[in-house]
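Report on the following structure.
The complex appears here minus one protein chain, its other protein chains still in place.
Now for chain A:
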Amino acid sequence: MAGLELLSEQGFRLDGRRAGELRQLRARMGVFAQADGSAYLEQGNTKALAVVYGPHELRGSRGKAPHAQALVNCQYSMATFSTAERKRRPHGDRASAEMSLHLKQTFEAALLTRLFPRSQIDIYVQILQADGGNYCAAVNAATLALLDAGIPMRDYVCACSAGFLEDTALADLNYVEEAAGGPQLALALLPQAQHIALLELNARLHQDHLPRVLDAATQACRHLHALLDRVVREHLRDAAALLGK
């Protein structure tokens, strides 16, 4: 992208962040009353809304359902007005189908599905505004929604993207940095055990650089974990105050 300097000589990015710095994170749990769990999350200008229904009885065809554990059902959709250019369909296109599958893989690794045989957990994520790191915002929002629903998990799932530019690893890419076309890594981590739930790398990156990029993403995930934990604790404190305890 000509004319745009993604990383200045002083080490600042376009939006004024340093290489390893995250965008501002704001979140709220329990947005909706009818769903079992819900959460809203903003990472910079990326806004995601996650809703969880379940565990409940299996719906639809029981053929593909596993017998000994719960079926995790995910749908990722983007509001038609979320992107700069209007989208024709909110979901059902190839990119969102892939995203749904990624979400399913991520949360199958984190949820204690064996506790709920012959049942189903629905996770629906809606991106209201897209500004890079959609998958990561979706995962983080879904984690909060699952916690709000009280579904047992091994750990928080924190996701963050990382890129590599001019010999520097950048954490939490925004849309402009993503669109520039450099290598891009998405990582979903269970931070306490350091288990990787999902790892995806787009575009070419020299193997020698991978540890640094992975390290940047891991570090960012740990920071996110602290932030999400704070949101959860604040939410619980408010809820407990309402109960009068």
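As a working rule, contacts are C-beta pairs under 8 Å (C-beta built on N, C-alpha and C of every residue); 3 or more make two chains touch, one makes a residue touch a chain; residues count from 1.
Keep in mind that, in the parts below, contacts and distances are computed from a predicted model.
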Task: Missing subunit (named according to UniProt) among the choices "Ribophorin II", "Ribosome biogenesis protein WDR12 homolog", "Trimeric GatFAB AmidoTransferase(AdT) complex subunit" or "Exosome component 7" - done: "Exosome component 7"
Open item on the list: Out of A:Leu22, A:Val51, A:Leu187 or A:Val213, which residue would touch the omitted chain in the full complex?
Closed with: A:Val51
- [ ] Return the single residue from A:Ala19, A:Ala65 or A:Ala79 that touches the missing chain.
- [x] A:Ala79
Task: Contacts of chain A with the absent chain, listed as residue ranges - done: 26-28, 31-35, 38, 40, 42, 45, 47, 49, 51, 53, 59, 73, 75, 77, 79-84, 86, 90, 92, 122, 124, 126, 128-129, 131
